[in-house]
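Omission of a single protein chain aside, the complex is shown with its protein chains in their original locations.
Up next, subunit A:
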Amino acid sequence: MVKPLRVGLLLSRTPIITPKPAPFLQAYYKYMSELEKRLMWTFPSFFFFKKGTLTQRKFNELQKGPIARNKNIIFAQGEPDVHFNRDRRFKQEIILEPDEQEKVREQPTVTEADTKNDIKSLERKIEQTLYLLVNLKSENKWKLPSFEVPDNARSLHYAADNGLRSLGGDSMNTWTVSYTPAAVLKSKDNVPEFLIKKHILQGVFQPDANVEFAWLCKNEIKEKVDEDYFKQIEVLL
């Protein structure tokens, strides 16, 4: 026996990296950081490098140094104002040892799954939140995973968890955000579907052969599901 309601699952993979700021914000941050650098005090190299030592020589060799003031030259852009090896009219640029900077190697943000467009991989679109969408061969309709609630069910999130394990196997670590349903979806057959929010933390979703699945971001979900269905879940994504 089942209850006259269903439980749905909003299983998400949270972003791996922080999203890139908007172009306007990038420009603003650059402006502010340049302004801050211009207003910064001169770096006291005499404090960090003792006079006459090898480290001081190495440091000084790397620095470009400003153009010195010369009485015999006319400076059209204004006379240099050099103090402590810095032209005080501009920001100071400190150059560090090049091999020290090369040690840091960033991983690419576009992954292998992105280039292959593998929608079954959890390693795609690492900047955005991905949601699990399934397509049962018996229904042939893309939607969020949804399950029947047995009559003896203790709670909605237990039913959702059991449903997920029976559908996608046991080799994933998930975390229920809240026991309270995030929303209720209304369908034509008049059976309300309560959505439970979950995050996937480790492992993979491995269903049977008769279930198609995809990890999609918000824009991709819009293309896959029905218009009415998307309108109902749009706010939650």
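In the analysis below, a contact is a pair of C-beta atoms (placed from the backbone, for glycine too) under 8 Å apart; a residue touches a chain by one contact, two chains touch by 3 or more; residues count from 1.
Just so we're on the same page, contacts and distances are computed from a predicted model.
Hidden chain, UniProt protein name from the list "Elongator complex protein 6", "Exosome complex component RRP40", "Translation initiation factor eIF2B subunit beta" or "Large ribosomal subunit protein mL40": "Large ribosomal subunit protein mL40". Only one of the listed residues, A:T18, A:S138 or A:N210, touches the absent chain: A:T18. Residue in contact with the omitted chain (choice from A:R89, A:K137 or A:K231): A:R89. Hidden from this view is one chain, which touches subunit A at 3-5, 14-18, 22, 24-25, 28, 31, 38-42, 44, 46-47, 81, 83-84, 88-89, 91, 106-109, 111, 122-123, 126, 149, 153-157, 165, 170-173, 175, 178-184, 192, 194-195, 199, 201-204, 235-236.
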